[in-house]
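One chain of protein is taken out of this complex; the other chains stay put.
Here is chain A:
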Amino acid sequence: MDTAAGAQARLPIRSDMDLMWVRQHVRQMAAALGFGLVDQTKLVTAASELARNTLVYGGGGTMETTPLAEGGTPGLRLTFRDEGPGIADLEQALQDGFTSGEGLGMGLGGARRLVHEFAIESSPGAGTTVRVTSWVGRPPLRREEV
C-alpha cells in the first residue's frame, strides 16, 4: 500500500530528536488508521515511553510500525528493538515505580496499560524487543486483565 497509513516503516531511535519523530509518526499513522483522539494519545504516549527506554537503556535501536487489519478492524503494531544489555528481571522492570535510572519507573507498566496487546522479549546481553498492538474502536483493557 502507498497511503500515509498503509506503509510499514522503520524509524531509527538514536537521539532525543528521533523520539520526536517517533511520536509524530505514530500520531499520524494512528490518525490515518481511524483511531480516535484518546486512543491516538495513548498510542503516542506508549510509544514515547518505549522509545525512550530503547534510547536510554537499550543504547538506541529502532521502532517498526505495522498497520494491521483483522476482520475489518484496523490496528497498529509498534515494535521497539535494541541490542542493549537486556533486562534480567522482567517482572521487576514491569513493576510500577521500579527504575534502575532516574525515572519514575512508570514507563513499561504504564505502556502496557495503554495498549491492547503487549509482549516483551529480553534476556541479559541479547537486547530487548517490545511489541505493542492496539485496535481501532476496541475498549481499553480493564485493570484486572493487565
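The rule is short, and it goes like this: contacts are C-beta pairs under 8 Å (C-beta built on N, C-alpha and C of every residue); 3 or more make two chains touch, one makes a residue touch a chain; residues count from 1.
The rule is short, and it goes like this: contacts and distances are computed from a predicted model.
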Between "FeS cluster assembly protein SufD", "ABC transporter ATP-binding protein", "STAS domain-containing protein" or "Acyl-CoA dehydrogenase", which matches the UniProt record of the unshown chain? "STAS domain-containing protein"
In the full complex, which of A:24, A:73 or A:123 touches the chain missing from this view? A:24
Kindly note down the residues of chain A that lie in touch with the hidden chain. 2-4, 7, 9-11, 16-17, 19-21, 23-25, 27-28, 31-32, 37-38, 40-42, 44-45, 48-49, 52, 65, 96, 103-104, 106-107, 109-111, 113-114, 140
